[in-house]
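Below is one structure, written out as structure tokens; the observations come after it.
For this depiction, one protein chain was excluded, whereas all remaining protein chains were kept in their positions.
Now for chain A:
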Amino acid sequence: MHNFNYAQAQNIGEAIEFAKGNESAKFIAGGTNLIDLLKYNITTANMLVDINHVPEHHLIEEKSDGGVRLGAFVTNADTAYHPLIESRYPLLSKAILAGASAQIRNMATNGGNLLQRTRCYYFYDPATPCNKREPGTGCSAIGGYNRIMAVLGTSENCIAVFPSDMCVALAALQAVVNITGPEGDRSMPFADFHRLPGDTPHLDNNLKTDEIIVSIDLPEKGFDKNYSYLKLRDRSSYAFALVSVATGLELENNLIKEARIALGGLAHKPWRVEKAEDFLKDKEPTMSNFASAAEMILFGATGFEHNSFKIELAKRAIVRNCMMALNPESQQPGAQPSL
């Protein structure tokens, strides 16, 4: 790793102050992705501002509007196993536990999970061109080995995927991201947080470099009766998704009152198509209705040389996951294949 300064912030104001006017400063919380990127020289920083000791934002608590607030500095493990999350937002709990390893989940924080970077092999290989790592150099994945890459929302500049599992559930739950920075506080709907690559693939999300995520709000509706997270990957644990699906259903008299379906592993951000969710409204929860929704969700998907299989895989995963959401007990950790 190259040399950098280090400062421990005792509160959010101090953290912002430490980083002020320094484009090369980075905030560090769990560090599980940032330290790795620093070791590879993919990210550089002349200063790390440690925000782990900020006294606020370490709690998960109920809000007066019926929702739940996730402190940005709570670890992924503590979030997944929190009684409020296990009971009211089991979809989020399952998605978090499908990601990374137990050790990493003990370190990684909720805010950091949103800010993790792609695991595109070319992004990680400084010997190859990559518009995300070095804007303007080109994309090695488009004409290279692209089995794990995106099939939705790609651009001629970048076909990387956003790798988080947790964020797929947060997208389905319509979470809100709370942010603070030198210019004050702001909140962003989850769908607006991450970006598509377009012609600025170096920007993964809409957080400014001097801003900090302080919490994530979950709306009251948690889909705790009918939910499922399905992650398909090359080995059944500790691997990133080829395709993942988060489904939350609200049923009444065997009709779908509300449906949420978000996909991971397919795009530069968690993928949701509201038109498909609207289509399912007031319909019976059948395989054929879910298959029609899957067609709408994958509309416009375009494969590359090695990843076209993801399109059909995603459609089938959507149907299967929606059927599993009808009976959440059918999901068993460690069951084969890769649930």
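Operating definition for what follows: a residue touches a chain if its C-beta (ideal position, glycine included) is under 8 Å from a C-beta of that chain, and two chains touch if they have at least 3 such contacts; residues count from 1.
Here is the rule we go by: contacts and distances are computed from a predicted model.
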- Absent chain per UniProt: "Anti-sigma regulatory factor", "Xanthine dehydrogenase YagT iron-sulfur-binding subunit", "Sugar ABC transporter permease" or "YtkA-like"? "Xanthine dehydrogenase YagT iron-sulfur-binding subunit"
- Query: Out of A:Gly31, A:Gly67, A:Pro90 or A:Gly222, which is the one that touches the chain we can't see?
  - Reply: A:Gly31
- Residues of chain A touching the missing chain are 1-8, 18, 28, 31-32, 35-36, 38-40, 46-48, 50, 52, 77, 81, 100-104, 106-107, 236-238, 332-335
